[in-house]
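Got a structure for you, questions after.
And then subunit A:
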Amino acid sequence: MDVTSILAEWTPYLIGGISLTLGLVAIALGIGVALGLPFALVQVYGPRPAKAAISAYAWFFRGLPVLVLLFLFYFGIFPAMGLDLPAFFVGAVVLGLRGAAYQSQIFRGAIQSINEGQMIAALSLGMTRLTAIKSIILPQSLRIALPGWSNEYPEILTDSAICYAIGVAELLTRTSQIVAVTYVTMPIYLCCALIFILLNYAGMRVIHVVEKRVAIPGFGAGAG
Partner candidate 1 sequence: MWSKKELPSRASGQGQDSPMKDDAFVLRVEDIHKKFGTNEVLKGVSFNVRKGETIVFIGPSGTGKSTLLRCINQLTIPEKGRVWLHDDEVTNSGPKISYFRQKIGMVFQNFYLFDHLTAVRNVEIALLKVKKMDPESARRQALYELEQVGMKGWADHYPAELSGGQAQRVSIARALAMDPEVILFDEPTSALDPELTREVLEVMKKLAKSGMTMLVVSHEMGFAASVANQIIFMENGNIVEQGPPDALLYDPAYVRTRKFVGQFADLTQRKD
Partner candidate 2 sequence: MEPAGFITDILIPALSQGLVVTLQLIVLSAPFGLLLGIGISLGRQYGGKNLSNICKLYVIFIKGCPLLLLLFILYFGLPSVGITLTAFAASVIGFILCNAAYNSEYIRGAILSVKDGQTIAAQALGMTKWQVIREVVLPQALRRAIPGLSNEFIYLIKYSSLAYMLTVIELSGAGKLVATKYFAYNEVFIAVGIVYLALVTFTTVAVHYLEKRVAVPGMIH
């Protein structure tokens, strides 16, 4: 059997893997933003103990390998909590929690880069701090954070392959299964690499389009 027909035969299976991979990435990015942004706000505006707690969180999740985090949560923490979660879910949550640690740093840097005059001007107009953050600080800092944030996508995409280790049937896992069944190795691995690279490229294109959409003329960081 030649390689093309093998690939053709397994295409639906690979597509299933791609959708699980993208599912991991989407959920992880979602969790990352949903937690990373509030974490960043706490780190800039929050009380001291809360700041320390977020710093410790970031230190922990940034210091551990993805593999160890996956093992820890999949075999350790979740079962100990009495939760019997599917590997896919654990993978997405771990990637998301870890992403939140990285993203909180990105957002924090962006928020801190906003000139403090912006906050003062907002308060002088009678805005509350919360309103000022919501309608003045965040719209600016999110734009500034976007280039840095966009690097999270390729990182989480490639990291998602590590979910192989806990048996999530994502793209790399399925690729390995096909290799094991067909004994065709290199072409299938390279095909898998190509898919990852294309997913990477496509995602970055989308992010660039978004970046252009939200760009404000003369607003520095949008351009650089």
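Here is how the candidates were picked: all candidates are chains of the complex that A comes from, given by their letters.
Assume a residue touches a chain if its C-beta (ideal position, glycine included) is under 8 Å from a C-beta of that chain, and two chains touch if they have at least 3 such contacts; residues count from 1.
Just so it is clear, the structure is predicted and the values come from calculations on it, not from any experiment.
Q: Which one of these touches subunit A in the complex: 1 or 2?
A: That would be candidate 2, which touches subunit A.
Q: Quick check on the complex: what are the subunit A residues that touch candidate 2?
A: Touching candidate 2: residues 59-60, 62-69, 71-72, 75-77, 79-80, 154, 157-162, 164-165, 172, 175-176, 179, 185-186, 189-190, 192-193, 196-197, 200-201 of subunit A.
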